[in-house]
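The other protein chains are all here in position, but one chain of the complex has been omitted.
Our next item is subunit A:
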Amino acid sequence: MTTTARPYVGTALDRVEGMEKVTGRARYAYEHSPDELAYAVPVQASIARGEVRAIDVQAALTIPGVIAIIWHRNAPRLAPADNAELSVLQSARVAYRGQYIAVAVAETLQAAGEAARSLSVDYAGEPHDTELRADHPGLYRPEKVNAGYPTDSEHGDPDAAMEAAPIRVDATYSTPAEHNNPMEPHATVARWDADGLTLYDSTQGASAVRATLAALFTMPPANVRVIASHVGGGFGSKGQPLAPVVLAALAAKHVTRPVKLAVPRQQMFAVTGYRTPTIQRVRLGADVDGRLTAIVHEAIEQCSTIREFAEQTTTPTRIMYAAPNRRTTHRVVKLDVPTPSWMRAPGEAPGMFALESAMDELAIACGIDPVELRVRNEPDADPESGEPFSSRNLVACLREGARRFGWADRDPTPGARLVGRTLIGTGVAASTYPAYRSPSQASARLEPDGRYTVRIAATDIGTGARTVLTQIAADALRTSPDRVTVEIGDSALPPATLAGGSMGTASWGTAVVRACEALREQVSRSGDLPSAGLEAAADTKEEIGAQERFSRHAFGAQFAEVGVDVDTGEARVLRLLGVFAAGRIVNPKTARSQFIGGMTMGLSTALFEESLMDREFGDYLNRDLAQYHVAACADVRDIEAVWIEEDDPHLNPMGTKGIGEIGIVGTAAAIANAVHHATGIRIRDLPIRLDKLLR
């Protein structure tokens, strides 16, 4: 396959919907208001396990404006679902505190809110278990982990190699539960009519929501339409339909009126997914030159009792470094907790915190520079599958980063640089993320006026998808972006994969290129343009099914400088540099934003983010943005992201790898390594709170 390098791919086009977003004209899901609208406010279980025996709805129904209280006794029936999270109000069972048990529908938001608060619920509570422990007797080996990876892998004899290794690192790292918290809460406007169901939904994938909701309500997919023109972030939490969208559709069906439902911020901590906490043991064995002989990475994580979600925490370790003896495992325990799900780089983000912290510990144990240690363990091919890498430029990223950051003169001694009352340190870590691609369809149309319209049910959750697809289409059509309109965010368009797994541009772009190529062929065949215009379509299923076998991954290196206040223990990130190798960059402006956005979230993970489980009551204690801290403007000082151009012919027609997630991978390790360099204190459990640094 050859990749296309043409005039518009590679240029810094401003976001095509920029003006709509800065003027407030861009409409997000909740901002659609069909006639006869009613408001829905969901009600959450206040026990962690048991049954809802009864709900007294009398008081609520006397509130002026209240239309209905829906719970499992009177809710419309749904078809059984593989994902029990979707079987909303279908049974009396409560599987976790915060699960939806009812919904109040009223003429106004105020009346619905009051009704929701006035319900009195009679529960039959049962003892619950919400604590993830490394010695939990319920830990088991899932059949597979997320994204279809094998649960475990083993090569050689890692135990014997560990035993024989002259240099060893054996450490346990932990990461807390973290909540995605996109700025736009999950929201749906649901409307039923003679044609079926229309949803304005805040989702990363309209086609998937359509398929799921059609099945739940036993309708052909053609009778469901999902519109998601603008989405206020998702970071994985809007990647698949969850309880809120089902509840909105169900409420609208029950009251036979359009219904609006936005998940209140506090409820998002139970019903919209989160990153599982992890406990990870990493063992590295090396010779005195720092060459790895054994790598063992074992992860423990949690899921709910109603849906298995096993995060692929140790999968990046399978491809990062060469070593003849290796093992990676995942064990999960089902607890009475909310169901974890995707959060930006699920697996890679917590997994690489552990691995890249351990590599730093190994560098110190061997007395080798941490950049050099990584370079020394660079594999020739994928260390587990043996497949060649389609391209791999980790070493180039490390070298370029070291040069830009001024790494060369670094004194490795920890705790040795006091400036005023601040200890200064620097750290490095590697980043990686797989380059996935999923089948999608697209159509391209030459309009009678000579303009082009490209259609695909892609979603722009802030990634810049609309903009880069416009550039890709312009090049494929040999025209300029201002003559191309890209329509996305609607399940009525040709079906496409979701905005997730950093695979949007690669997947949608392939379909768009193929549709545009087919259109150009038609145009050249037809001579004169028919008055109705010309249209062509493409489906990439076969092309992607037939792709060559390669190990496809993006890589990067992150460098951090931190300052730790010796009196308060407060850690601040003074500088953060990311160097990435992610194939061809379609739009340097939006790509830089993606990288920096990921790194900013990584900084936030390193220093602030932590959802604390209340074992007594079985729910997350911090349930709003005052208590769940995310990085604010003043926390983010000097962040820069640059990249190394890759010309990789084994990816897709554009030559792109995904860039939405790699920015968050490795950041926390780089910062923790810098904190160690600054203070001599190794933080193995995130976040790096000041109480952990006060001695």
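For this structure, a couple of remarks:
The working rule: a residue touches a chain if its C-beta (ideal position, glycine included) is under 8 Å from a C-beta of that chain, and two chains touch if they have at least 3 such contacts; residues count from 1.
In this section, contacts and distances are computed from a predicted model.
Per the UniProt record, the absent chain's protein name among "LLM class flavin-dependent oxidoreductase", "Xanthine dehydrogenase YagT iron-sulfur-binding subunit", "Zinc finger protein" or "ABC transporter permease" is "Xanthine dehydrogenase YagT iron-sulfur-binding subunit". Contact with the undisplayed chain is limited, among A:Arg592, A:His650 or A:Arg684, to A:Arg592.
The residue touching the chain not shown here, chosen from A:Gly233, A:Pro324 or A:Pro388, is A:Gly233. Which of A:Glu51, A:Glu85, A:Asp129 or A:Glu184 touches the hidden chain is settled by the complete complex: it is A:Glu184.
Those residues of subunit A that touch the chain absent from the view are 14-15, 17-19, 21-28, 30-31, 33, 108-110, 181-185, 230-233, 235, 262, 264-265, 461-464, 589-590, 592-594, 596-601, 604, 624-626, 630-634, 636-637, 639.
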